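One protein chain omitted, others in place.
We call the chains A and B, going by the order they appear; numbering starts again at 1 in every chain.
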Amino acid sequence: MPDNSISNPKKRLSLRKQDERIAWLLLAPSLLVIILVTVWPIIYSFILSFFVAPIGINQIRTFVWLQNYIGIFKDPAFWETINRTLYFTVASVTLNLILGLAIAQLIHSHPWGWKFIRFSLIIPWAVPTIVNGAMWRWIYNGDFGALNGALMQFGFIKHYVPWLTLPSLAMPLVILADTWHTMPLIALILQAALAGIPEELDEAAAVDGANAWQRFWKIRLPLLRPALLVALIIRTVEAFRVFDIVYIITSGGPASSTITMTFLTYLYSFPYGKQGTGAALSFIISVVIMLLALVYIRLLYRPEEN
Amino acid sequence: MKNYRKIFRKLILFLFTVPVILFIYSPIIWLFLASLSTQVELFSIPPHWIPQHPTFQNYLDIFFPSQAASSVPRTFAVSLLNSIKIASTVTVICIVLGSLAAYALVRIPFKYNRHIQISILATRMIPEISLILPLFIVASSLRLINKPILLVITYLSFSLPYAIWLMVAFFQTVPIELEEAARLDGCSRLGILFRVVMPISIPGLISTTMFIFLVAWDEFFFALIFTSTLAAKTAPVAIAEFVGRFAVNITGMMAGGFLAAVPPVLVALIFQRYIVSGLTAGSVKG
Partner (left out) sequence: MNKMVRIFMWVLSLILILALVGCAPKQTEVVTIHVLTMDQAGLKSAEIDQIARDFEAQNPDIKVVMEYVGYDYVHDKIVLGMAANPPAYDAAMVDVIWPDEFIKASYLLDVTNRVTPDMKSGMFPASWNGITRNGKVYGMPWLMDVKYFMYNTEILQKAGIKAPPTTWEELVDQANTIKQKDLAEFPISWSWNQKEGVVCDFTVLLFGNGGSFLDASGKPAFNDEKGVQALTWMKQTIDDGLTNPSSIASDEMAVEADFLAGKSAFAVNWLFQYSDSNDATKSQIAGKVAFAPMPVFAAGASAGIKGASVDGSSAFAIMATTPYADQTWKFLSYLASNEVQIKYSAEMLPVWQTDFEGEALNTLLASNPNNSVTVPAFLGQFPYANERPTVPYYNEASAALQLAIQEALTGVKTPQAALDEAAAKWIELAGK
């Protein structure tokens, strides 16, 4: 028997020990970086949220326990912002999923040009968020934007519309710009998942008399569940944290109709100089996101079904 | 009869294909065409979809800055270079550190495995805004402001967890039998990693590389706060400057935007099979 055989109990134990040591060695650099760059700032921020911390040198930081949070919850602007952010998140994720699923199914059905769609689909996602924001801002421009030009040429409107000045439309327009940018990835993930479903299942169902709609709902959708779950979580987290695109297209206006939670946090942390409140807001954001993720996992996660 | 049915079906589906293609392409095509027009043409109503007097002047201003009137096109080419440098460095570090960590988490059974995995994922939930101030304080006292290395370090905050998560999914797909066989051959843990697992996971590594590169290229807020001099300014920051400061040079901004989009779009197009399979693997294994 070779000396380092695993069947030797003594060797097995020390191999275990060695394993553990190696595991820590491999993990150490990554963990170090993450602790330095993420964990420590989060802790700093969390502690800061219990203080009134006006900007300034030698400013007294008064410990106020939960006062910051209470102040936030009492402010109607906060609830409006949460509302808006939830609206953005739900609308964006829903659009993403519906459009993504539809396009994924479309590709899956192999119509003429399906290869071209699949090839091109990643382009909107690859365009940097800032370029995306700037591009859509000019598309929506009230004086010479493409949206106005197209609508007028097709006779839908008689005069150019100053889209981004309408509080009721500004948010939906931002959502549209965001969807154009984020939906492709969802579509591609779902399409790959669809492609992974064995043909026989589908054909067997067809033989059994199920029509296309039933096949979709009863066979494909359940099998897509894991992919859907991941897509949902990723998109929800990102949608709730949205900042860049709002910053570029509308900067929170008009009439604050596009101010989201992260943007509000930014406003308190910097222009208003109330960093304790800003820290509290960012902590609230994180908690909400974690709750949402938990809800998803509870609702949708089932061990691999057949 | 059946053939007719099939063709009919394909035709109907094709009718859906057209709007999808339009939806994907029209914004960027407009961006490109607008970047080729002069300001006068851009402002005309009804719009000149295809500029009657197309010009490459906007692009020339960016590539040959000495001719440009404004300072912004001049700086744009530099910011593109910065973006490439920073995104590449971040990617390399993420791959090296991340693959080591991912392997440990997947294959080596030890006590806190699950907790660490979840914590790493949880860091994605924190909005960037709450990291900014503490990071800035440290960065400034180390005199790192406006240095590219600062962006590299801060970008790791979101890219490293992503990289680990993606590669965990990939390593899980490596059949354990291969590793056990190597073990029986007398290979140590790390030997297995470098000699067996890595070579098989090359598609996964490529996938992660491309994804992280694109995510790092895309980043805006940290770059905005931590850099404003030419030494480290990235392309997204330069674009934001176009939008904010030089609303007069709209066509220039469009050219810049188009240029800033070209590298990531090219990378995505070339490597898209890898990118998608990477995310799919991540999604299937959760």
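The rule is simple: a contact is a pair of C-beta atoms (placed from the backbone, for glycine too) under 8 Å apart; a residue touches a chain by one contact, two chains touch by 3 or more.
Remember, predicted model here, so these are calculated numbers, not experimental data.
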**Item:** Given B:Ala101, B:Val197, B:Ala235 or B:Ile250, the one touching the chain that is not displayed
**Value:** B:Ile250
**Asked** Taking the entire complex into account, which one of B:Ile7, B:Leu22, B:Val40 or B:Ile270 touches the absent chain?
**Response** B:Val40
**Message:** Touch as defined at the start, partner being the missing chain; which of B:Ile29, B:Ile176, B:Leu190 or B:Leu266 qualifies?
**Reply:** B:Leu190
**Request:** Would you mind spotting which of B:Val96, B:Ile176, B:Ile202 or B:Leu266 touches the chain that isn't drawn?
**Result:** B:Val96
**Asked** Hey, which chain A residues sit against the chain that's not shown?
**Response** 25, 29, 54-59, 141-143, 162, 164-167, 250-256, 267, 270-274
**Asked** On chain B, what residues meet the omitted chain?
**Response** 39-40, 43, 69, 71, 96, 132-133, 136-137, 139-147, 149, 153, 187-188, 190-191, 224-225, 228-229, 241, 244-250
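Here, only the chains that are shown with their structure count from here on.
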**Message:** So the centre of each chain is just the mean of its C-alpha atoms; given that, what is the distance between chain A and chain B in Å?
**Reply:** 15
**Message:** Considering only the defined contacts, which chain B positions touch chain A in the complex?
**Reply:** 10, 13-14, 16-17, 20-21, 23-28, 30-31, 34, 42-47, 49, 97-98, 100-101, 103-105, 108-111, 116, 120, 122-135, 153-154, 156-157, 160-161, 164, 183, 186, 189-190, 193, 214, 217-218, 220-221, 235-236, 239-240, 242-243, 250, 253-254, 257-258, 260-261, 264-265, 267-269, 272, 275-277, 279-280, 282-284, 286
**Prompt:** Which part of chain A faces chain B closely enough to touch in the complex?
**Reply:** 2, 4, 6, 18-20, 22-24, 26-27, 29-31, 33-34, 37-42, 44-45, 48, 103, 106, 109, 111-114, 116-117, 119-131, 133-139, 143-144, 146, 149, 152-153, 160, 180, 184-185, 188-189, 192-193, 196, 226-227, 229-231, 237, 241, 243-244, 247-248, 261-262, 265-266, 269, 275, 278-279, 282-283, 285-286, 289-290, 293, 301
